[in-house]
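The complex appears here minus one protein chain, its other protein chains still in place.
Right after this comes chain A.
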Amino acid sequence: MKLEIKEVTKTFKAKTAVNNFSMVVETGQCVGLIGPNGAGKSTLIKIIADILYAEKGEVLLDGKKISTMKKEIGYLPQYPDFFHWMTATETLFFMGQLSGITKQELMEEVPAILTKVGLINEQHEKVQTFSGGMKQRLGIAQTLLHKPSFIVMDEPVSALDPIGRREVLNLIQEIKHETTILLSTHILGDAEEICERFVIMKQGKKIEDTTLDKLTNNHQAVVHLELASHNMLWVQIIEKLPYVKNVEVLGKKAKITLDNIQQNKDRLIRDAMDNNMDIVKFEVGSSETLEDIFLKMVVSV
């Protein structure tokens, strides 16, 4: 389903959390909303989920106001918490029934979805005993339960340990093919892994709306080289080579800019072999990672 955010503005007392923000998310897209802490990501997500009202502007799902389309939205808050006295199954039954799913359907759906999120063995345990990662997974289960066509997630993995993070990321990868997803994060690696499109936010404003391909194509390719020893003498010598434009050395690593990289990267590696350099890594890639680009944008704009 197509989501349209039109000129949304939200102010808290003196602070403008979201400032005239517009964007369109097409069906099947996975969009990462990235920005530093306090950029207004959570506020925007809450407005999309119809938890907060926007002062100005509107959010439309398939051309209809979001408040009339609640059955089509799945929402995962930053720290999902449930009634502590309910078990995982009871929680899903409760949330499912509120979404208008019948008991008979839930009898089949709930165990299936608990299996999917890996909580089937804890289905009769109280939420009280759950770890942060388990609550997050239960949160994802309740988001998927009513088969929404659009899912919004607020920092789905930021609060998790590496194992929980991996589990949740894999889960999102899986569901990505079935629905439209908008997720916020400040961990760029995660956004890079799941999403194709990025919207960068700063101080409530949209400062960039782009895809990973576009971002990396804008920047020239370079060679990232890592050597086993600290002996960087060779690196200093190659700076004099005619096809090498620039060398940046950082410890055992070097970032080498070449003239016409397709032709000259082989010459470079051959030269390194001839000089018996112990190469740990030789990689052709973008001169800037998403992180570099992000930092540059957020700090400079």
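Heads up, the rule we're going with is that contacts are C-beta pairs under 8 Å (C-beta built on N, C-alpha and C of every residue); 3 or more make two chains touch, one makes a residue touch a chain; residues count from 1.
Methods note: contacts and distances are computed from a predicted model.
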| item | value |
| --- | --- |
| Protein name (UniProt record) of the chain left out of view, among "Cytochrome bd terminal oxidase subunit II", "Beta-hydroxyacyl-ACP dehydratase", "Probable glycine dehydrogenase (decarboxylating) subunit 1" or "ABC transporter permease" | "ABC transporter permease" |
| Residue, one of A:K2, A:K70, A:K116 or A:K205, that touches the chain absent here | A:K70 |
| Selected from A:M95, A:M153 or A:I238 as touching the chain missing from the view | A:M95 |
| Interface with the undisplayed chain - residues on chain A | 12, 46, 49-53, 70-71, 73, 75, 77, 79-85, 94-95, 97-100, 102-103, 142 |
